[in-house]
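Of the protein chains in this complex, one is absent; all others appear in place.
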Amino acid sequence: MRHTESEKTVKKNVRSAGRGEEVIYVRGLKKSFGKKDVLKNINFEVNKGENVVVLGKSGSGKSVIIQCLVGMISPDEGELRVFGEEVSALTEKQLKKLRIRIGFLFQSGALYDSMTVRENMQFPLIRILKMNDQNEIDKRVEEVLKSVGLLDSIDKMPSDLSGGMRKRAGLARTLVVNPELMLYDEPTTGLDPITSREISNLVLEIQKKYKTTSIIITHDMECAAITADRVLVLNDGEFIAEGSFEEVKSSKDEFVSSFFK
Amino acid sequence: MKTTSGQKIRTGVFAMAGLAVLVLAIFFIGNKKGLFSDTFHVHGLFKDVNGLQVGNNARFAGINVGVVENIAIVNDTTVKVVLSLNENVRKFIKKDAKIAIGSDGLMGDKLVIISPGGATTSEEVKNGDQLVGVNPFDVDKMIKKITGIADDAGTLISGLSQIVDKVNHGKGSIGRLLNNDKMARDIEGTMSQAKSTIANVHATTTTLNTDLKAAQDNFLLKGFFNKKKKKAMKAKQDSIKKLQKDSAARAQQSPAKQ
Partner (left out) sequence: MADEVLKGWRGWFAESGEQLSFFKVFFRNLFRSGFEWSEFVRQCYEIGYKSFTLVGTTAFIMGLVLALQLRPTLIGFGAESMLPKSLAVSIVKEIGPVITAIICAGKIASGIGAELGSMKVTEQIDAMEVSGANPVQYLVVTRILATTAMVPLLTLLGDVLGLLGGFVAINVNGNVSLFLYFNKCISSLGFSDLLPAFIKTIFFGFVIGFIGCYKGYNSNKGTESVGLAANSAVVAASLWIFVIDAIVVQVSNIIIY
């Protein structure tokens, strides 16, 4: 917190950050689990309508960062603003309101496995958007399932879907409420190259269509290449590189360039 | 997962069945305790309620017609027992009815017994009336009496058995028996003991009669009484057998003599 002000001005000067309003603004984020310092000093911001890709080794704490953003994990230290609101200072009600504006795609898809795909889609519509017109709900569900190509699996149970289908269904469930900010946790991991590409294009499409802001965590370079406006590389609890996909790819840093081999 | 209407129906039936059991149980138990029918109150005063408790039954002509609603100590020698009785038996209970505390058996629950009355008046009891309380017969006292009688009987029997023994052994004839001082004294003693015992027995029989009847119904003493009955039966049968044998023997003898 102490160095925030100075750093902020520095960053702004350097990167001419005046392009748009900042949706996410993070300074000095620290988080440790027990003795393990997972995040040491995380600073970044995401502008409205931007797709930011986060790269990093497995277990480096990428998921922890976005979990901090939605208040699932409370950070040890640091300033953390989403839509201009300090997340750790929010009351339960405010946090709920904030979360409604954010879509979070879990690494595992996290479909509710006691419900059919259709009921999975309806769940946030009824409970979060408080919709009660059944026709409208059905229309919306069908629309979003069509966009991820799952319309014919609408009445299947999650256990009857393949891994890729589950991921797409999870994506559809996050999209169905039209969030302003999307947090994708490894949207393409475990999928074949063709499906991966489809999903990556879908992510890009969503950004275009709904003007959403996104953070995409991935190990998949193709996905990063397709979706990224900007790339952040996480190592040892800090972002060690930042720039467009091409910039980061041509980085001299051995660790950073090792991602692109 | 959506609940199908079949599931809803089954859940509903299940819940209804469970609730029905609850309601029925409450109704039946409550009915027995007279909660859900019209009741009226009467009370009586006792020196000692002998462990009667609130909720114990009140019986009229052997039928449960109500419960003990309250027991309160009025002063150091008086306890007030309030009964709540079914309205529909009120017409059978007259103002001079008596209430007594009894039990379902030696170990059983205490209960209040209502005797109908009607000897001096034919007026029905009214709500809040006081009935005459007959103080309970103490089980301890009864047991004491029983042991007393048994002791007396013991002495009597041993005296008798001595005599019978002697008679059996053919010691002397009746004249000798009468002349014999010792025997005469024996008999005298036995007689006087017998007299007092019989007086005792007489005094207690009346009370015992009722209580023993209760005791016979009681499960603990049932075995005892059954055994006794069996013994008596056996003795009877033995004597019959003996008689038959004797007569048979005589019958054999007489033709032989002839």
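Observations
By written order: A and B. Residues from 1 in each chain.
As a working rule, a residue touches a chain if its C-beta (ideal position, glycine included) is under 8 Å from a C-beta of that chain, and two chains touch if they have at least 3 such contacts.
Only a predicted model underlies this, so the values are computations on that prediction, with no experimental measurement involved.
For the chain left out of this panel, the touching residue among A:E21, A:D113 or A:D155 is A:D113. Only one of A:K30, A:K48, A:R99 or A:R197 touches the absent chain when the whole complex is considered: A:R99. Touch with the hidden chain on the side of chain B covers residues 1-3, 7-8, 10-11, 14-15, 17-19, 21-22, 25-26, 28-30, 32-33, 55, 219-220, 222-223, 226. Across the interface with the omitted chain, chain A contributes residues 70, 72, 96-97, 99-100, 102-104, 106-108, 110-114, 123-124, 127-128, 170, 173-174, 177.
The rule is short, and it goes like this: only the chains that are shown with their structure count from here on.
One finds 87 Å separating the Cα centroids of chain A and chain B.
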